[in-house]
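What follows is a structure written as structure tokens; I'll ask about it next.
A protein chain is absent from this complex, but the other protein chains hold their places.
For clarity, chains are labelled A and B in written order, and residue numbers in each chain start from 1.
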Amino acid sequence: MCLAIPAIVVKKTHNDMGIVCLGGVEKEISLMFTPEVRIGDWVMLHTDFAIQIITEEDARETLAIFQEIPPADQREEKI
Amino acid sequence: MSHGSGAALTRQLIKEVFAGEFRISTLDDAVCIDGSLTVTTDAYVVNPIFFPGGDIGKLSITGTVNDLCMNGSRPAYILASFILEEGFAIDQLHSIVSSMQSTAEEAGVQIIAGDTKVVEKGRCDGLYITTAGIGFLPGGIHLDAGKIRSGDKIIVNGTLGDHAIAIINARQQLGLTPAPESDCAPLHEVIRILLQNTNLKFARDATRGGVATILNEICDDTGLGIIIDESSLPVKYSTRVLCDMLGLDPLYLANEGKLIAFIGEANDDLLSLLKTYKYSYEAAVIGQCTNEVKGVFLRTILGRLRPLLMLASDPLPRIC
Partner (left out) sequence: MNWNRFRQPDLILKLIGDLTEYKKQVKFMEVCGSHTMAIGHWGLRKLLPENIILISGPGCPVCVTPATIIDSLIKLKSVTITTFGDLMRVPGSHQNLEQARAQGCDIRIVFSPMDALKISQDRETIFIGLGFETTIPGIAFSIVNAAKNNNQNFSVLSLGKLIPPALDALLDDKDLKVDGLILPGHVSTIIGMMPYEFIPYKFGIGGVITGFEPLDIVLGVKTLIENLDHPRIMNEYSRVVRPEGNQIALDLISEVFEITHAQWRGIGEIPDSGLKIKSKYADFDAFRKYDIKTSDLEENPLCLCGNVLKGKILPPECPLFAKTCTPDYPIGPCMVSSEGSCAAYYKYER
């Protein structure tokens, strides 16, 4: 019911606004729901609002389940 | 009648109203008379009049050239009529006319006659252009959908959906930077390369309704089956991401510089030849004709076949 796509934050501007990069194209969006976001973070974007910061570590863990590779932190433990 | 409706409803209108009254079986974009003279006419009402990658003037020339060359003709002459809304800025008109001239030079056609009417404010949206085109069909070329056979390959000359994304960005003021550019381009050279290096059976420009709609029309007319391979579709990364954001499918988006070609045997180096030319450097074989299915199907990246329907209405950006 709600399309949202990952976008990478390239700039934080005034009034909780920011610039994200969408496949090489930039767009101004609202960061008011993710004030702690840093440049270089991925956010989930819905109707020009970042609704959450994406944690890449979690993304990698999800993918790791499939690839039967232990997620990064577990690998480190073994080392 | 529904303005803003899509290719399929317009096609229905043509069949029900014009074709019957004019006693012709269909209303083709272009027609060849006397076996060598191809004529076409087209109207341009694009909004906005200026868009990244082109303007209504450039579009009027590329559109006319493309209609002429799809049957293999060499575009030669264009006539253009202008309907102007009172108060239309003269410098904008200069700019449009100049882009018409430079596009015509690129396509090797001459603009030879025209007409101009100015109407009261509110009776037209800025500027409309109507063109007529004349081209010459070399002897021995006879492109016809009826020649397409099971096993024939389907080629597009580059990335899909770029014109529609450029227009949606401009019209909806999405504020994308850099603004995505329309692919608007003359295709006579692409046709020439195809004619010289393949057994080209049939070609159509994939404008309104996009590749999926045009393929469905061809299947409707010929009873063919077509399977398109999702993983082979050339789509710019930015277009793909923007389509995900806007809930759009590049297969249904309009192009202004893309054609679909049906080819039999081809020289081995056809794709590499196409890739050396500026308007086909991302050409790809996207599927083939087959007796196994009726209608148009997409083989998804997961290997399943699913129908690729004709959609009656132009796609709208959505959030759900």
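Definition applied: a contact is a pair of C-beta atoms (placed from the backbone, for glycine too) under 8 Å apart; a residue touches a chain by one contact, two chains touch by 3 or more.
This structure is a prediction, so every number in the text was calculated from the model and none was measured.
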In the full complex, displayed partners of the excluded chain: A, B
Sole residue of B:I96, B:L174 or B:L187 that reaches the chain not shown, by the stated touch rule: B:L174
Which residue of B:G225, B:G264 or B:P317 touches the chain not shown here: B:P317
In subunit A, positions touching the absent partner: 1-4, 6, 30, 32-35, 42, 44, 46-49, 51-52, 54-56, 58-59, 61-63, 65-67
Missing-chain contacts mapped onto subunit B: 2-4, 8-9, 172-174, 246-247, 300-304, 306-307, 309, 311-313, 316-320
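Methods note: only the chains that are shown with their structure count from here on.
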In the complex, subunit A residues that touch subunit B: 1-3, 5, 22-28, 45-47
Subunit A-facing residues of subunit B, complex: 174-178, 180, 236-242, 244-247, 318-320
